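I have a structure here, written as structure tokens, and I will follow up with some questions on it.
Apart from one protein chain that is not included, each protein chain of the complex appears where it belongs.
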Amino acid sequence: MNKIALAVAAAFATTLGFLGSAVAQEKTVTIAPFGVKTGVLRLFGLNSEAAIKAAVEEVNKAGGVKLADGSKAKMLAADYLDDRCNAEEGIAVVRRIVGSEALVAVGPTCSNVAEPLYGILQKTVDDTKDTGLQFPILTDVAIKVGLAKISEWSFRNVPSELTMYSSLYYWLKTTRPELKTVYGGVEEDFAHSRASWHVVMKDRANANGYQVLGESKWLLNDANFSTQVREIKKANPDILSIAAHPFTTCGLLKEMQRQGVKPKLIVGLTSTSSLETMQACPKQAEGMIIPSSFAPVNKEARFAAEQTAKQKGSADLHSMASWENVFILKEAMERAGLSGKKDAASIQSDRRKLRDALAATKTTKGLLGVNKRTEDREADKPYVFVHAKGGSWVVLHNPL
Amino acid sequence: MFDFIQAVLDGILFGTTYSLIGIGFTLVFGVMRKINMAYAAASIGAAYLGLVSASALQASSAWAVFGFSLLSGGLLGYFVYLICFHLIPLRNENATLMSTVGMLLLTDELISHATTGAPQNYPATLEDVMLPLGDLSVRGDMILIFGVSVACTAALLLLLYRTRLGLATRAVAQQPIAAQLCGIRVAQVNVLTFVITGLLGGIAGALICSAVGSLSILLTGPLTVKGLIVTVIGGLGSVPGAIVAGLLVGGLENAFQHFRGVTERDMYVMLLLFAFLVFRPGGIFAKGRGRD
Partner (left out) sequence: MEFYYGLAQTIGIHTLLGLSAYIILLTGQMSMAQAAFYAIGAYASGMLTVLWGWHIVPAMFAGAGLGAAAAAAVGFPALRVKGLMLVIATLAFGEGVRLFFFNFDYQVQKGNIKVGPLGGEGFRQIRYFPENGWTSDQVMLFVWLFVLLIMALLWWCDRSRYGSVLRAVGDDELAAQSVGINLTAVKVSAMTVGGAIAGLAGSLYAHYTTHIEHLAFGVLQSIFALAYPIIGGLASVFGTLAAVVFVQGILVEGLRFLGDWRNLLFGVLIIVAMVVRPSGFLDAQMFRNFRRWIGAGRSDA
């Protein structure tokens, strides 16, 4: 009697085992996030990581990604890899990702990593003489103007500073016509901020009829702004347009307070519209206006912010671009018709299909509205103007 | 011309921060013939610990923060000595230098993890006090920093020349072997040097962050480089030299910036150092061995 019971139990267990493994054989598609989690930019990496984790969870809650054969695959986010804002490490990270089963990488944080990274990708698709990497990258944070056109495998979902500052200066001209002159403050040795003043802010201010009186320069870890503030005092501009990150922006503003220099309006850099500035100099930054591609002004935006907070990240224009990227990729994957198979040839052909789908994308659903995609693989995102009020960033004007 | 004078004055005043850091570097060199590359980072670390402990104990006034920074500095100084200098035979110069570099990287990363890389608001002393000097204006908090540097030098000189510990320290600085033969415990003197420079570093870090307005690890790199430059120009081992050199570097920095702009400024500071090394390698106060 015991032997029969044992045999039945064994057969039952074996069947269960087979069923179990059949269930466990679910299909997956992997995206690989990377960026900076070291040093002064650590917050960017933490926030992007949280946003991507939260977004991937949402995608899977809604059923996952539909493959070419109609079945559903679970989306996986690989561990967030840290490139420490260093070109060599960024390249090593992407090469590592290429060797994994990930179909696309989301990152990097630093513009000075993005440039070399795009440089090692194949420049033109199907150029057999070009031995660059054939792997799509959809960037969420690195915002220096004009990078995605470097390679046909590089895509970006970052706001266009040209569009936003153009619109801001135009709006300021119409709502505050008494302000006529602009003076700049620029962090000269950081790729992003430097380009943002010389190529974007200065140009757009001129284009909208402002008189640009000049600019004051400093370096990214300078701590003494007395000379620069005296230059600002002398120029006596109506609007001070600062292209610098929170540390030096706060240093400058505190020195301005010390010397009693108070322009009528201060415009800041996109990245400065973050928690960092409100932590370091809430009082001095009061009233600063910054255009941003994120603010919790509608249901989706607030939902995204809440879900990201659950993963211990905070929502700002950078981390919310990471959130958006996950959904852009899901939608592109479904249009591409992926095989989901894990052999090398299928993975490479899936990557190519995904790249083609991304290239063909004309619009994507952003948190503030519809994001348009441009010919050179950049994004044109809706934006709002925020200003610093009482220690946090509040929407000042919503052109949507 | 007036702008230039004001710029140089501003520079000299900011140079007091370089002086403070330079004193620490030069003291360690004077006694142990070693460079502690982690000094500026430890000073910023002490300033951060001061900020955190003061707010944990609900004491948010600037002086409370400075007090805690001072104490944290001493502790960190001891810690750095223990790990980087005590455990490695002193004759391995390369090894001790590299271990202080490791300590520098570690300290920066610890602060970055604790603050998630974001700059921390630091309480200011004499907030927004600008003293008029004719048509020029002088930053009040810089005068305070200068006062602290002078007070520290006075205290150090008192320590060195009026106490037994000072006697022992000078003996070790001049002739370590002979000092040991006289019964002076060299290890103890080294520990005390580190603790004292640590205390100094703590107050330096706190004052610098207060002058800048925020605490960030972006400060450690330039402070390390400037501190080393100041130490060399002032004469390795000379405390008054460090103070004078700090003011000199600060003033010249702003002068270069006035004429050639901020992107070329540091290049000229480097050339200045190079010139000093070629023409006057002993520094401004080029005397023999030992301190002063």
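So that you can tell them apart, the chains are marked A and B in the order they are listed, and the count of residues begins at 1 in each.
FYI, a contact is a pair of C-beta atoms (placed from the backbone, for glycine too) under 8 Å apart; a residue touches a chain by one contact, two chains touch by 3 or more.
All figures in this text were calculated on a predicted structure; none of them were measured in a lab.
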Touch partners of the unshown chain, restricted to the chains that are shown, please. A, B
Full-complex contact with the absent chain, from A:Arg194, A:His245, A:Arg258 or A:Arg351: A:Arg194
Consider the whole complex, including the chain that is not shown, and state which of B:Val52, B:Leu71 or B:Ile88 touches that chain. B:Ile88
Have a look at B:Ala7, B:Leu20 or B:Met103 and name the one touching the chain we're not showing. B:Met103
Can you say which of A:Val98, A:Val125 or A:Ala309 touches the chain missing from this structure? A:Val98
Which parts of chain A are in contact with the chain that was left out? 37-38, 79-82, 84, 86-89, 91-92, 95-96, 98-99, 112, 115-116, 119-120, 122-123, 129-133, 150, 188-191, 194-195
Touching residues on chain B - with respect to the absent chain: 29, 33-35, 83-84, 87-89, 92-99, 101-110, 112-113, 221, 225, 228-229, 231-232, 236, 263-264, 266-267, 270-271, 273-274, 277-278, 281
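Rule of thumb we're sticking to: only the chains that are shown with their structure count from here on.
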Give, as an integer number of Å, the spacing between the C-alpha centres of chain B and chain A. 39
Touching chain B in the complex, chain A uses residues 38-43, 46, 188-189, 217-224, 226-227, 230, 246-247, 250-251, 254, 257-260, 275-276, 279-282
Please give the residue numbers of chain B that touch chain A in the complex, ascending. 3, 6-7, 10-11, 14, 17, 108-109, 112-113, 116-121, 124, 128, 130, 137, 139, 208, 211-214, 216-219, 221-222, 254, 257-258, 261-263, 266
